[in-house]
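Note that this complex is displayed minus one protein chain, with the remaining chains in position.
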Amino acid sequence: MGHRLARWWPYAPALIPLALTVWLIAALLSASHLQNFGWAFFGFDVGNYGILIFVIGSFLTSLPALVLAMLVGLGIALASTTYLPKFVAAWLDPFVDLLAGIPSIVYGIWGYFVLAPFFGQNVFPWTTGHLGWIPGVGANRFSPSPTGDGLALAVVILLFMILPITTVLMRDALLSVPRDLWESGLALGATRWEVNRRVAIPYAKRGIWGAAFLGFGRAIGETVAVFMVISQVARLPTNIYAGTSTMSSLIISSIDAALETNASGVTYLHFLAELALVLLAVTLAVNIAGRWMIRRTYTEVAGL
Amino acid sequence: MATASLSAPVAAVDDLTRDRSGHVRRRTLFDRCARWLLPLLFLVAIIPIVDLVYWVAVRALPTFTLAVLTTNPSGASGGLYAPLVGSLSILLVATLVSLLFGFLGGLATAEYLDERSASMVRITANVMAGTPAIVVGLFGYVTFVQYFGWKLSLAAAAVTLGIFMTPYVFRATGLAYTSVPSHIREAAIGSGARPLQYLLRVASPIALPQVLSGIFLAMAIGVGETAPIYLTTTAVELPPVGLLQPASALPLYIWSGFQTGYILPSAIHLAFQAAFLLLVIVVGLNILVRIVAARSRRRLQGLFQ
Partner (left out) sequence: MSSLPAPSADVVVSVADLSVRTKDRALLDHVSIDFSAKSLTAVVGPSGCGKTTFIRALNRMTELTPGLRVEGTVSYLGQNIYDRSVNPVVVRRRMGMVFQRPTVFPMSVFENAAFGLRLVRAGEQEIDAAVTEALQRAGLWEEVRSELDRPALSLSGGQQQRLCIARALAVRPRVLLLDEPTSALDPGATQRVEATLQRLKEDIVLVLVTHNVGQAARISDRIAFLHSGRLIEVGPTADILERPREKLTEQFITGRYG
């Protein structure tokens, strides 16, 4: 295929995504004046521009959300592909896709004004009372607050936001299991659950890992909704209800301070640019790994 | 030599219903549990949607009059005219930008690249799509607001958002043109069509509906994004007057309602109305996506034989 034109210019536009990405990285690099902060950058001291707290915060919100989204997503995918009749699944599947279409800021206000009070007044008193013996789940002097926002709520919101990705990708992975392979398991006297557990899931392992990586990438990049429910504070959380910060929530919350045109404001901007590069690096690494594991073509689902 | 039969060592009667150690019943029970419990997990997806839409509607609709759409905001009251027009203007320009970058790029990938390069380019586009919006926003600030000197403006916001939307348009275009059946492409070349002719008269009519649905999808994503525009424009109370003037937008409005909400409860109220409006636009665009996709599928049925 391909009409080979003698000139190179028709090929050039194909490099646009690469060019844009390179431009983005270069701009942020120059904005960050890389040598400014030294090794303290990777430390805990926020006053000294240490980012570790925020990196940990990002992982503390994204990893639990990912684990939950994988478990729920796997269950939904199994139900949809092997347990429910086709027409029921066809009806229910789009609902998961709908979750992906809701803008992040709408998740944010729903999370803060509706979900947070609900959790703060109804759920957390129960969990601190009955499950307080588990480390991290008990209350302390500062948290949980009745407003309900904090780490736990951020995890919950992230769960809803990345559930579509994990579910759809795992559904794909399970659908890629050849029919006769699946039936072979059944023909040996296994129940559907056993075939799923011992044959289908091992077969679909790669796609499942891909779903995990891509879901994690999405979670860690999520900014607005997380910021609005996480009770932003530049400290590590003391329990699951406490406020904390993530890399992305810090950037968006302190951008105003950084845009002040005095010396400390300018330096802060350098800091944020460098932090953005770290966030980008993590996201790119995770996304590249994830894409390498799946082979999904485009879909009409919020741009997966 | 008579060997014992190697088939199941059973008596002449093999009772299919006898379950010696309860094994079978246990395993079947487990499976039956899965069969009923796993579908319940769909609720984890359905309940949030229903709850969210319900609450947004409840807090937005009772006082949602036409005036809301036609008056400008002033302080914590007023209407949503300026943010609405601002959002749509930014979206329009951003879509054009994303078309410039994404359509040409996708087209070039589909038509002029061999398989290996094409898949590498596609991976790049996919990875680019995974870039966090806040990072793109910061890039936009540094580049357009500061370096290009545009300041907080509609242009800065639109170009930044357009870059954010580019990967989606790129992918949709690439896929649309790649999915032109090869026998049609070969027939066109075989009858002597020049590349540009082929593109314009044969491939595009087939591919464009799919591209269009991809554009609508990119728009649905773009109109709801906050981070790329938060850093590149600022909320003003009037509709945009020029490309280099700031333009408000619905997400910004919701954001400021959130920020000031604990001082001015009425601001929360307007924020929910803005959220409702945003949802309507997003849903509308998604419906357009499906309509265009379905229509193009139907019209092109005959081609894929």
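In this document, chain identifiers A and B correspond to the written order of the chains, with residue numbering beginning at 1 in each.
By our rule, a residue touches a chain if its C-beta (ideal position, glycine included) is under 8 Å from a C-beta of that chain, and two chains touch if they have at least 3 such contacts.
Note that the structure is a prediction, hence the values are computed from the model and not measured.
From the set A:V22, A:A187, A:A257 or A:A285, the residue in touch with the chain omitted from the display is A:A187, counting the whole complex. Per the touch definition above, the residue from A:I51, A:V199 or A:V226 contacting the chain not shown is A:V199. Panel shows subunit A; residues 85-86, 178, 180-181, 183-191, 194, 198-199, 202-203 of it touch the chain omitted from the view. By the touch definition given at the top, subunit B reaches the unshown chain through residues 5-9, 12-17, 19, 23-24, 27-28.
The criterion applied here is as follows: only the chains that are shown with their structure count from here on.
Annotation: 16 Å between the Cα-based centres of subunit A and subunit B. By the touch criterion stated above, subunit B contacts subunit A in their complex at residues 27-28, 30-31, 34-35, 37-39, 41-42, 44-46, 48-49, 51-52, 55-56, 59, 101-102, 104-105, 107-109, 111-114, 117-118, 121, 123-139, 141-143, 147, 163, 166-168, 170-172, 175, 182, 185, 189, 195, 198, 213-214, 217-218, 220-221, 223-227, 230-231, 251, 254-255, 257-258, 261, 268, 271-272, 275, 278-279, 282-283, 286, 289-290, 293. Residues 1-3, 5, 10-18, 20-21, 23-24, 27-28, 30-31, 72, 75-76, 78-79, 83-84, 92, 95-96, 98-99, 101-110, 112-114, 159-160, 163-164, 167, 191-194, 214, 217-218, 220-224, 228, 248, 251-252, 255, 259, 272-273, 276, 279-280, 283-284, 287-288, 291-292, 297-298, 300, 302-303 of subunit A touch subunit B in their complex.
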